[in-house]
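Note that one protein chain is taken out, while the other chains of the complex remain in position.
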Amino acid sequence: MSVIEKVISIQSPFKLVSREYKQDNTLIKVGGHVIGGQDVHLIAGSCAVESRAQFLEVAAAVKEAGATFLRGGAYKPRTSPYSFQGLAEKGLEILAEARAATGLPIVTEVMDTRLVPLVARYADILQVGARNMQNFSILQEVARVGKPVLLKRGPGATIKELLMAAEYILVGGNNQVILCERGIRTFENFTRYTLDLSSVPLIKQLSHLPVIVDPSHGTGKWPLVLPMSRAAVAAGADGLLIEVHSSPCDALSDGQQSLLPDKFRNLVDEVGMVARAVGRCIPGCGVSQ
Amino acid sequence: MSVIEKVISIQSPFKLVSREYKQDNTLIKVGGHVIGGQDVHLIAGSCAVESRAQFLEVAAAVKEAGATFLRGGAYKPRTSPYSFQGLAEKGLEILAEARAATGLPIVTEVMDTRLVPLVARYADILQVGARNMQNFSILQEVARVGKPVLLKRGPGATIKELLMAAEYILVGGNNQVILCERGIRTFENFTRYTLDLSSVPLIKQLSHLPVIVDPSHGTGKWPLVLPMSRAAVAAGADGLLIEVHSSPCDALSDGQQSLLPDKFRNLVDEVGMVARAVGRCIPGCGVSQ
Amino acid sequence: MSVIEKVISIQSPFKLVSREYKQDNTLIKVGGHVIGGQDVHLIAGSCAVESRAQFLEVAAAVKEAGATFLRGGAYKPRTSPYSFQGLAEKGLEILAEARAATGLPIVTEVMDTRLVPLVARYADILQVGARNMQNFSILQEVARVGKPVLLKRGPGATIKELLMAAEYILVGGNNQVILCERGIRTFENFTRYTLDLSSVPLIKQLSHLPVIVDPSHGTGKWPLVLPMSRAAVAAGADGLLIEVHSSPCDALSDGQQSLLPDKFRNLVDEVGMVARAVGRCIPGCGVSQ
Partner (left out) sequence: MSVIEKVISIQSPFKLVSREYKQDNTLIKVGGHVIGGQDVHLIAGSCAVESRAQFLEVAAAVKEAGATFLRGGAYKPRTSPYSFQGLAEKGLEILAEARAATGLPIVTEVMDTRLVPLVARYADILQVGARNMQNFSILQEVARVGKPVLLKRGPGATIKELLMAAEYILVGGNNQVILCERGIRTFENFTRYTLDLSSVPLIKQLSHLPVIVDPSHGTGKWPLVLPMSRAAVAAGADGLLIEVHSSPCDALSDGQQSLLPDKFRNLVDEVGMVARAVGRCIPGCGVSQ
C-alpha cells in the first residue's frame, strides 16, 4: 500500500497525526533529549524575556532546579496594545545567550509568518501560540523549517481542531510536532482557563505525537501549578511548561501564575515522584539511567 | 469571639465551609473508614441497581478488587422519561443486601425531598446529584438527617456555587459533606463533560471539606477513566467514584463509561501507586498500616 | 394508528413535545389570554415579592404599562443561604391580592415537590425554575395539577434536555407547557449569562410548545433588556419575562437587571413595533383587534 493509499484509507479526519497512520510514539530529539519517550520534561522560564539580567538569572535558576528546556518570549502576543510586547530580536539574542550559559535548548514563540526564518535561527523549538493555532499560514511556514514545533491548543479550540492544525504541519513535511494543552475557555472563573487534562490521554489514544501541559496559563494561579503539574504527569503528559520568575510581582506579564525558583525546585521533586508512579522519569533521575 | 461573630467576620461568600472558619480538614467517619484523611477511597458500583443478581455480582467484584464503598442508584435521574428510572425502594433493599454481603457502606442518590427519610434509612451516605445541586429544599432536608452527604457539582455550576450549596447543608446543622467534581459543560465534545480537576486543589485551599472525583461521568468514556483517576489523585482528591459493570454493553445506563471488574482491579493498583507518590494511601495498602 | 404507535414511530428523542407528534402550535389559555398564538405577552413584576406595599405598587405599574401577566417569587432559589429567601405562603397571599387588584394572572415558582399543591392553589401558571429544570420529581408533580407550567431552561442545559424535561410533563398528562430561554453559562462575562436566542426559532421548528424569553436574567444588566426584548420578539418569542422594580437599587434580589416602571412602559411600546414587523401583536394593540 502506498503512502497515499494508506492516508486515504484512514477514516478519521486527521490522517498523518493519527495512531492509525503511525502506531509508535513519535520521538522528538532536541539537544540530547528525547520528547515523547520515557522522560517527562520540564520546560521552564519566564513568560517574557524582560531583560538580559532578568532572563539569565531565571535561566540559571531553572537549570539548577532540573529543567531540561528553557522557555521565554521575545515576541509576546498581548491582549492589549498598551502591554509590554516583548524585546523582539534583542530578546532572541538574550535567549541564545541563556542557552549558551546553561546548555538548555530554547523554546520561543513565532507570531508572524514573516518572522519564521528569523525565529528559527535562534530557537531549538518553535512555539505556535494558542491564539495562532489556526493561523494556517504560520502552520505552513513552520512546516518548512527543519525544527520541532510546539503547537498550543487555542482556548476556544476542540481537540479535533488541535489535531487538524497539527495535520497542516505534518502535511507540510514536518512531523516533529509537540502538542500542548493549556486550558480552554469555560464559564468557571476562579481559574483563568479550565485545564482540560482529559485531552492528554485522549490525544495519546488518537495520535502518536507527544503532548505536554501548561498548568501556569491553564490555571492562572501559582498555588494550583504544583497540584496540576502532578495531575498532568499522572494523566500521561510528556512534559510541563512552567512559568518561573525571580520576582513574580514585578513580572511584566503573568506574574500571578509564576512560581518562585524555590517553589519550582520543589515542583521538580514532587513531579518526579508522580512520574515514577506511572512508569516515567524526570531526566537525570536514577530510574531512567 | 462567638460563632456568629466569627461567621460574620468571614469575608468570602461561603462561611461555614471555608478554611477561614475551620482550618483542619473535616474527617468523615463511615463504617470504619475516614474520608478526608490520608486514605484515598474507591467508591465503586454500577450506575443503577438493575436487578438483585446484577448488583450482588458487581458488589462482590468491587469489594474483592479493593473498593471501600459501594455505589448504586435506586432512583435514577434520567434525561428522558422513556429511559430506565431505577427500581425505587426495591433498589434500596438490594443495596442493603449488598452491604450485608460485602460489608461495604452504601452511597445512593435522593432526588425528592419527600424521599429523604426513606433513602436515609438505607444509605450510609446520601448523594445529592448534579442536577439537584441547587435544589435548596433537598439541601435543607439532607441537612436534617444525621448522615454524611455526597454533593455533586452541577454541570453548569461554578465552584463558588458548589461551595454555597454545601453551605446550605452546614447551616442546616450537618457538617458531614463530601464534595464531588464530575465534569462541567464546555464546547469540547470528544468527552461527555470536561473534568475540571483544578477544582480539587482549589476547593482544598478554600474549604476544609473532602473532595472526590467521578471520572466515569466526567469523561463518559471508559478508556479515559484510568488516566483521569490517576490524575485526580495526583491533584489531591480524597476518593474516586467509579462505575463498574460486569457487562457494560448490557448496562441499562452509562455502559460506555463503565469499567469491567478486571479493569477496575487494575485501576485500584495503579491509583495506589500514584496515591503513595503524593503521600496518600489506598485503604489496606502497606504504607498506611 | 394508535397514540402509542404514533409515539413509537417518532424518531427524535422527544415524542409528545415534537412537531412530528402535533403539527399545530399549542395554545395555552389563561385568564382570557392565549399564549402561543398571535399575541406576544409581557409577563412582568419584581423578582421577589418583598412586601405587600412593594408588590402591589409594582403590580399596578406593570398593569398600567401594558403587561398581561404578573410575575413574582414567593419562594426564591438563592445561591447563598444568607440571601433573602422569599416570604413563602405570605408571598403567595400577596400575589393573590395583586391579582385581585389588577386582574392579571399570576406566574410564580415552585421549588419543592411538597409545595406543589399549595403553590398551585394560588398560581395561574406554575414556574419550574432553571435550577430545577431536571428535578424530575417536580416535573412529575406539576404534571398532575391542571395548570399551565412555565419551564425555564437550566443555565447548563442543552435545548434537547429542555425539550426532554418538557416531555416529562406531557407524559405525565399535562400538555400546557411554556418553555423559557433565560441564558446559558458561557465564558463571556460582560453579561450574567449568554442569552441563546437561536433556541427560540429552533424550538419553534422542533416543537409545538410556546417559547418565551427572559432577557432580565439572561443579560443581568438592565440597559440590555430593551434591545434583547426586541431581538427576542423578532426571533419569534411568544412572550417576555421582564423584571420591573420601583426602586431597583433597594431590590432584595436582582436589582441590576430590573427596569423602572417608566422604562418598562417604553419597552412595551418598542416591543409592540417589532411584534407588528413580524406579524405579531401586543395584546390590546390595534392590529390584533
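When the chains are written out, they are named A, B and C in that same order, and each has its own residue count from 1.
Following the convention adopted for this analysis, a residue touches a chain if its C-beta (ideal position, glycine included) is under 8 Å from a C-beta of that chain, and two chains touch if they have at least 3 such contacts.
In this text the structure is predicted, and so the values were computed from the model without any measurement.
Using the document's definition of touch, tell me which of C:Gly156, C:Gly239 or C:Pro261 contacts the absent chain.
C:Gly156
Which listed residue, B:Thr26, B:Ser46, B:Thr186 or B:Ser229, touches the chain dropped from view?
B:Thr186
From the list C:Gly103, C:Pro117 or C:Pro223, pick the residue that touches the absent chain.
In the complete complex, the chain left out is touched by residue C:Pro223.
Just name the one of C:Gly103, C:Pro117 or C:Pro201 that touches the chain not displayed here.
C:Pro201
In the complete complex, which positions of chain B touch the hidden chain?
On the chain B side, contact with the omitted chain comes from 185-187, 189.
Could you pull out which residues of chain C are in touch with the chain that's been left out?
Chain C touches the missing chain through residues 156, 158-160, 184, 186-191, 194-202, 205, 218-219, 223-224, 227-228, 230-236, 270, 273-274, 276-278.
Give me the chain A residues in contact with the hidden chain, please.
13, 15, 77-82, 111-115, 131-132, 134-137, 154-157, 161, 164, 167-168, 171, 184-185
We take it that only the chains that are shown with their structure count from here on.
Measuring from the mean C-alpha position of chain A to the mean C-alpha position of chain C, what distance in angstrom results?
48
Between chain A and chain B, tell me the centre distance in angstrom, where each centre is the average of that chain's C-alpha atoms.
That gives a centre separation of 34 Å.
Can you list every residue of chain B that touches 2 or more other chains, as numbers and ranges?
156, 160, 184-185
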